[in-house]
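Let me give you the structure first, and then I'll get to my questions.
Note that one protein chain is taken out, while the other chains of the complex remain in position.
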Amino acid sequence: MNEKSAIRIRPPLSIVLWIGGIGLLLAYPFLIKQQKYPIHVAITICFNISLATSMWLTWSLGFVSFAQAGFMGIGAYTSALFLIRLGLPLWVGVWAGALVGGVLALVVSLPLMRTRAVYFFMASWAVGEVIKRIFAYYRGFLGGWEGLFNIKPPRLGPIDFANHTAYYYLALISMILIVLAVYRMNKTRTGWIFWSLHEAETLASHLGIHALKYKVAAFTIACSFASLTGALYAHYHQYINPRSFDIWVSEFALVHIIVGGLSTVAGPVLGASFLTIIDELLRPTGFYRVISFGVILILSVLFLPDGLESIPERIRSRIGRFLEDKETRKNVIGASIKGLPKTGKGKE
Amino acid sequence: MTLQLIAQMTITAITLGLIYGLIAIGLTLIFGVMRIIQYAHGEIYMLGAYFLYYWFDVLHLPYWAGLLMSAVVIFFFGVGLQLLLFRPLHGKQMLYSLAVSLALIFIISSTGLITFGAVVRGISSFVTGGVKIVGAELTYERMIIAMISLTLILGLWFLLQRTKIGIALRAVAEDPETAALMGINNRRIHYIAMGLGSALAAVAGCLMGTLMFIVPTMGFVATVKAFMIVIMGGLGSVVGALVGGFIIGIIDSFLTTLASSELAYIMGFVTIFAILVFKPSGIFGQDWE
Partner (left out) sequence: MHLLDIQNVSMHFGGLKAIQDLDFTMEPGEIRGLIGPNGAGKTTLYNVISGVYIPTYGRFYFKGKDITKLRPHATAKLGIIRTFQSTTLFKHFTVLRNVMVGCHLNSHYSFFGSLFGTPASLRHERENEQKAMQILEFLGLGKLKDELAINLPHGHQRALGIAIAMAAEPVLLMLDEPVTGMNPEESAIMMKLIRKIRERGVTILLIEHDMKVVMGVCEKITVLNFGEKIAEGTPEEIQKNPDVHEAYLGGEHYVA
């Protein structure tokens, strides 16, 4: 865990940057003249950031959950069915999806948490996988492998959310809320409790921190976020099938947080943004796209293990070292000019 | 439920169980000795199968030499992976080995799809004919495959129990620091464990490919099964991997025949879940940090 934020800037300047950044995000669709494709990419980035952030939440307690994909599916199917079978729009569906996801996560997590951290990722994946297969199994009610169609986005007064620009704001707001929630959790006492379990669970338990309770809570919250995102996903694409929620969704979320960085919430945000863009750029290349992902991941683990979020810090220390070396070089040169014997190259 | 059906399912269960056991033992060996998560173990299995395919079906070289060569080549491939990718991560969190092996899955399976094409193939049978047991078909091929698997498993047991290298492997798995103090070259043992584990997966791939079919995406299902078995049997336990292999083999064989492969898949998970609820470290697993 990092007590310092990834980017250290003095308050007045940072406020300006924040306002500017948010302004940019809000103005984005109009800056690019509402072209469909860039907006689609932006919406996808929002979804990916939401998923990656929810996975990072469980990571802050020390375990990797591969259940995001399955719970995204739960949210998506719940919301879709609420519309198709009950005629209730996204405004109801999204909360229903999050609720169903949360309850299911709670139920599943109690036995799940008994497994060790190493096994957990497989066990959590298994949960997601079974969920997916259940979607596929019930053809009549759940659409089977063919999926569900006609998941119409809602209207709000004059605004029709079938318009991608309008949906962009929906995705943006939900992403901001999720990131904000996780950020706040992490920054305050809750975050310290989570990280203490991550760092030294035995010690934390012996200080009165009920590990199981917090793990279940974090898992439930993370899965609810994934479900919420799934609901939005369903009404955006207007079509879902079980394969949309395959394990690669969870796997990609993991890649996002590893490449982005594991210490702060900036990690999943940066990682998901960066890699979604790369993914889109490489889309025409077919399978090479996936290979590139693998290569990027390996390079990241071997050469930038602290992730993209550590780049500002690295630059700062490089500059610092550069300036120091300059001083030393000046001294050495000055000394040799004065006729003193050379003390060797640079510092000791 | 005729006797013939039961016999058929049992034969399949035993064969599958043995092959699954091979894959799982390889995985548990890698984890036990090095404490890394080799998520791409199934991809190794796939590579082994395709090697034999090209050796035997394409180049028409002898089957048995191919089986051996597949094991040897993949052994060194595993060593290479250990050298380049996993060793730099030694001592770091398991998350990193998971990440790197995930990257390997991306790279290997995509390369496989590009190189081999998304076509289902099969490694031709090396012998035809068979016998009937209570009406059920038992091909010679199946018998020989089962024998090979059994021999390898017993050979491995012998290696681990009676040979110097085997004891060294177990020592490093148990307590790397003490092992090093006793003069064991941990690094060399890591290479051997990785190579051996990978070779076992490769052979399993060859056998399964001969028995059934090969496709570049076969790696993932194998990985899932291998992890399921290893978790069920207890990470690091060879006996556990074998027992787990049989359990999954039985579930797969019986349920796929009697119900559907979907149900077999789901029941496999449910079983593991159930076992983990009562024994969080697996049937034969131990508590480790």
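Order of writing sets the labels: A and B. Residues in every chain begin at 1.
As a convention for this text, a residue touches a chain if its C-beta (ideal position, glycine included) is under 8 Å from a C-beta of that chain, and two chains touch if they have at least 3 such contacts.
Just so it is clear, the model here is predicted, and its values are computed rather than measured.
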Visible chains that the absent chain touches, using the contact criterion stated earlier: A
Among A:Val107, A:Ile173, A:Leu207 or A:Leu323, residue touching the chain not depicted: A:Leu207
Contact partner of the left-out chain, one of A:Thr78, A:Ser124, A:Ser196 or A:Ser244: A:Ser196
Interface with the undisplayed chain - residues on subunit A: 1, 3, 181, 184-185, 188-190, 192-193, 195-196, 199-200, 202-211, 217
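The rule is short, and it goes like this: only the chains that are shown with their structure count from here on.
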Centroid distance [mean C-alpha coordinates] between subunit B and subunit A, Å: 33
Residue ranges of subunit A in contact with subunit B within the complex: 59, 64, 111, 114-119, 121-123, 126, 129-130, 133-134, 136-137, 251, 254-255, 258, 262, 286-288, 290-291, 293-295, 297-298, 301-302, 305
Touch list for subunit B against partner subunit A, complex: 37, 85, 88-89, 92, 94-96, 98-100, 102-107, 109-111, 113-114, 224, 227-228, 231, 235, 262, 265-266, 269-270, 272-273, 276-277, 280-282
